[in-house]
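Dropping a structure here in structure tokens format, bear with me for questions.
Note that this complex is displayed minus one protein chain, with the remaining chains in position.
We just call them A, B and C in the order they show up, numbering each chain from 1.
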Amino acid sequence: MTEHTADYVEGMVADRRRLHRRPEEGWLEFETTYFIAERLRSLGFEVRLGTDVICPEAVMGRDPAAVEKAMERARAAGVPQDFLDETKGFTGCAGILSTGRPGPVTALRFDIDCLPIAETDDPDHEPNREHYASEVPGLSHACGHDGHTAVGLGTARWASENADRLTGTVKLLFQPAEEGVRGAAAMAASGIVDDVDWFAGAHVGCGAAPGQVGVSHEGYLATTKFDLEYFGTPCAAGSPENGHSALMCACATVMTLGSLPGHSKGITRVQIGRIVSGTGRNIVAGHAFLALEVRGETTEINDYMAKNVETTVKGMAAAYEVDYRLTRMGEAVTYKGDEEAVELVKDAARHAEGVTSVVDMNAKVGSEDCTMLIRRIQAHGGKCAFFYFGCRHHGHHKPDFDIQDRTTLPVGWGVFTGFIERTNGRKA
Amino acid sequence: MTEHTADYVEGMVADRRRLHRRPEEGWLEFETTYFIAERLRSLGFEVRLGTDVICPEAVMGRDPAAVEKAMERARAAGVPQDFLDETKGFTGCAGILSTGRPGPVTALRFDIDCLPIAETDDPDHEPNREHYASEVPGLSHACGHDGHTAVGLGTARWASENADRLTGTVKLLFQPAEEGVRGAAAMAASGIVDDVDWFAGAHVGCGAAPGQVGVSHEGYLATTKFDLEYFGTPCAAGSPENGHSALMCACATVMTLGSLPGHSKGITRVQIGRIVSGTGRNIVAGHAFLALEVRGETTEINDYMAKNVETTVKGMAAAYEVDYRLTRMGEAVTYKGDEEAVELVKDAARHAEGVTSVVDMNAKVGSEDCTMLIRRIQAHGGKCAFFYFGCRHHGHHKPDFDIQDRTTLPVGWGVFTGFIERTNGRKA
Amino acid sequence: MTEHTADYVEGMVADRRRLHRRPEEGWLEFETTYFIAERLRSLGFEVRLGTDVICPEAVMGRDPAAVEKAMERARAAGVPQDFLDETKGFTGCAGILSTGRPGPVTALRFDIDCLPIAETDDPDHEPNREHYASEVPGLSHACGHDGHTAVGLGTARWASENADRLTGTVKLLFQPAEEGVRGAAAMAASGIVDDVDWFAGAHVGCGAAPGQVGVSHEGYLATTKFDLEYFGTPCAAGSPENGHSALMCACATVMTLGSLPGHSKGITRVQIGRIVSGTGRNIVAGHAFLALEVRGETTEINDYMAKNVETTVKGMAAAYEVDYRLTRMGEAVTYKGDEEAVELVKDAARHAEGVTSVVDMNAKVGSEDCTMLIRRIQAHGGKCAFFYFGCRHHGHHKPDFDIQDRTTLPVGWGVFTGFIERTNGRKA
Partner (left out) sequence: MTEHTADYVEGMVADRRRLHRRPEEGWLEFETTYFIAERLRSLGFEVRLGTDVICPEAVMGRDPAAVEKAMERARAAGVPQDFLDETKGFTGCAGILSTGRPGPVTALRFDIDCLPIAETDDPDHEPNREHYASEVPGLSHACGHDGHTAVGLGTARWASENADRLTGTVKLLFQPAEEGVRGAAAMAASGIVDDVDWFAGAHVGCGAAPGQVGVSHEGYLATTKFDLEYFGTPCAAGSPENGHSALMCACATVMTLGSLPGHSKGITRVQIGRIVSGTGRNIVAGHAFLALEVRGETTEINDYMAKNVETTVKGMAAAYEVDYRLTRMGEAVTYKGDEEAVELVKDAARHAEGVTSVVDMNAKVGSEDCTMLIRRIQAHGGKCAFFYFGCRHHGHHKPDFDIQDRTTLPVGWGVFTGFIERTNGRKA
């Protein structure tokens, strides 16, 4: 590692640990957004915030009351009121570096939110050993988005320091609320990526080994996340004719959704993850809540499943004489990379420091809302790719998830900066 | 027994055995109706037939194709075409005997249909021993309506022979399709009982012992019978997205109907007795059939249940994107006798030949569509009663049901004729 | 009202308001029990506590952790450690007054627990207007057991002051945990009522008007309360083959329990009041909780329903490959009074001060665990009765439930003391 590179690494590690201490859940990343925006501005980026990068109408899974509290919390933690006003309550930002020279627009995406998972207190867990564990009870960066953000900031610094060698525009997207696949749709709908020619996104870990870069050609299941509420008529159990049980409707709905037909074109999934209904044992339940999701091997199949959910819920509510509210809480589509972009990523990976192997790696399961940005970019003719940079871990979304930042972050950073070199580098 | 009475008994026994040999199911009683009508006319009764006694719009559970075949069968058995024309395809009749003297209108009701139950071939079964068993495979009078009809004809003869001693009008109703509680609603809707002042109905057997008359003050569950069909979209199982399974909708409906809420005011019942859906194992089913019924301790409760069925079915069809047809196949309400009429029945029973005991007997379960006639009569101010005349049996609707006609029929006949004496007898 | 009586009334009103301020839920009534026991001892009663009146093996619906916290809270509120030790953690007590003269054992029962219902803050609500509203957030005596307890203490004073005029033994049962019909079974199982010859219990309000005493001959539905837990195998939704969903099992169970067959002998009920299952949307749920109850018009019918619950749950757990825990949380049977005792209550009511009418009043719905004590007493040959003393209210278990103590309590007290006079009064 060159001394210069080592300096980048130290910077990214420090940033990542700073972020790791202050995890924030999706749509609530005000401290994180402030930290990113300040840095980008200090590096000469133009920063776009709030409704410039988030289309409010397309926002899913955002709780205004929780946002209020998060803004208060951020204020208490030193985020200036002016900045909070700029966000208009919407987290995330885009940093734009224009070289002034003709050339393509290249966008990279880094997601910034954490998970509602308490970090392990195992003293061997590196964040504990090196004293940068989450300070927030019940929250942690158990999916590595702290690392993503740090790589994004490292890439920003590189672009800033190498602007003379570049043409066109570099656009760094710091996306909120990837968990639950909530944030990307609103960022895409804002139009912020409509001028993008080249795009790359990435995830740390997944199936990639330490030092390995997995280049993805296609994959992910399309998915739609729903919250469902039924509003019945509560009554004393002794006079059941006075009520309409939201609980019975919810359970019947679970059975019907669970048995939705599949699709000849590929995998389908329905998963009901949570149900809460009723108060006392002898009260006919007036309210029921369900959290569920559908997935499909293609976007078309997922749309079919989502439509079936809507039809089912409407019919069941009528059958049980209850009202309902069915809310889309998140959405992602499938990924199909553009070979030109994928090849550039692969080439960048082959030449990046710290990379020990480059392989093809197509995720057949799981979902990633980066696909919502990619779909928008491809619709405008942009070329997109996605890759993985590996680390050693026992599973994402686990209390002991860790990424070995000092060796892992440089790999991601190496690929992203190499990608920019290849798309926007000045020809000699 | 006087010689004169003995002659009545012989006549009723002969008639009952004649009818027992030729059982006919509900709405198909053309031979039976012809037999009754001929007799009534020979006794000087005015006979009303077809749509004069049956309101077609109120008919439930009648299959036109089966009626066609029954009429053919009746024709082959010697029923004249003219008579069949008179019926307009609707069985049952009313015999009216007007004394010409002012006085009340008294109606009695006798139901005439059989059951789709094959009679036992046990040689000890009296109809076998005495050679008058059912000649029709699969059908028999396993509920004793042959006895009811014979008692009705015996009562007709008595009224005819005693017309000089009577005032007002005697109206004998021979009602089709009591099984499945189908026929009474249409007879009531015809208006044939709208002028009735006094009314009595009866059933042989039930909980009454031989020689015993049970006088009923109230009872029966109200009930509605439904046939339900779902019409989905069949398709090959390999491409389930092309279909909508009527089978899945039917099974989900069963679970929802089965778990309909009860009612604080009394007993409710839902019973799904039959389901048939689907063709091949690997074909998504395009059609489903269900036969079901609801009951309630009061008519109001039954209406609540029936409405819930309708709401449920409509909603489930929407949830599963199938069409449906929900048809009322039968209906009965609860019974609440008028004490004036009940007392007359009780008094008649106390004085009838062959009666060994008279008790109060209120049926808490089961349903009887005589209640539909009673409701109509009471709505016009008439006074109604219902009673049981006992026999020895091992259960109604069993292949070996029998009524010991020679001793049982005179009891029913005695009460009915005694009732007329008390309502329409000329004062000395 | 005599001056003497007025003094009793003032005492009961003061006691009731004291208790009203400090409501305690079932099995947690340590302050209440201490208050009662101290008073009984001061009046010369022998007091039985803890496992002398509660059989631990028969206890239902008691959470040891909540008991621990309640004992701490009681300690903080001034209940001596010695007393808490005496209770062995079980609330409730019996006060025994032996006259030393031969005579019957007469027991009266007063239930003492409150409800988890926040009292209204309506300034017109009497406890607010007169400043004795519940001091405990979320808890209140919304079912009038504070009044029951006060009447019990007034009756204790009366018995103590009139001991010379009595024979035999007076046994006052202050029963914990009536809500959820939890406490009586354990009190019955302790044997404390096995020598009882005469018994009376009562409830304030219900269908009785102010000044009215409703004397009950029979009634109440038998009931069993269940908590049900399923323990599945959680897993990521992407690999459903690794898990067994407790949520799916719970919902299927709801549909099957909801559709349990009824019973020809009378009303049945199944009510699932609460379901909670699952964590995240994309996690197959490892745990599910359900709160449910069954009822039957007779104890036999209720037993049939409870057995069906057990069979169903066991089978469903097997079908879904999950473990389960089904716990009886409460139980009550039906009530059939002994006419000798009912007549004594009626006679006492007719002669009690403040009673404006005495009527027969048989509850057809609802459940009351006093029936568990009555069943035990009747099994040993004792004679039992139950009555209501009315008040003006808008529904039990409502935030604004109130009893107008000054006029209502004397009625209950008058009947209870009159009952003792009739069973244990010395003949002149």
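Convention: a contact is a pair of C-beta atoms (placed from the backbone, for glycine too) under 8 Å apart; a residue touches a chain by one contact, two chains touch by 3 or more.
Note that this is a predicted model, so its numbers are computed, not measured.
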*asked:* I'm checking contacts with the chain that's been left out. Which of B:269, B:336 or B:393 qualifies?
replied: B:269
*Which residue of B:252, B:319 or B:391 touches the chain not shown here*: B:252
*Looking at B:211, B:366 or B:399, which residue reaches the missing chain?*
B:366
*Which one touches the absent chain: C:243, C:286 or C:366?*
C:243
_Residue touching the undisplayed chain, where the options are C:101, C:314, C:392 or C:406_ = C:314
*Taking the full complex into account, what residues of chain B touch the chain not shown?*
180, 225, 236-240, 247-248, 250-252, 254-255, 258, 269, 271-285, 291-293, 329, 365-366
*Footprint of the hidden chain on chain C, which residues?*
238-243, 245, 248, 252, 255-256, 259, 261-265, 284, 304, 311-321
*Tell me where the left-out chain touches chain A, residue by residue.*
254-259, 262, 264, 266-269, 365
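We adopt the following convention: only the chains that are shown with their structure count from here on.
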_Of all other chains, the one whose Cα centre sits farthest from chain C_ = A
*Go ahead and note the Å separation of the Cα centroids belonging to chain B and chain C.*
50
*Starting from the mean Cα coordinates of chain A and chain C, work out the distance between those two points in Å.*
53
*Mind checking the centre-to-centre distance between chain A and chain B? Centres are C-alpha means, answer in whole Å.*
69
*Set of chain C residues in contact with two or more other chains*: 254-255, 258, 269, 365
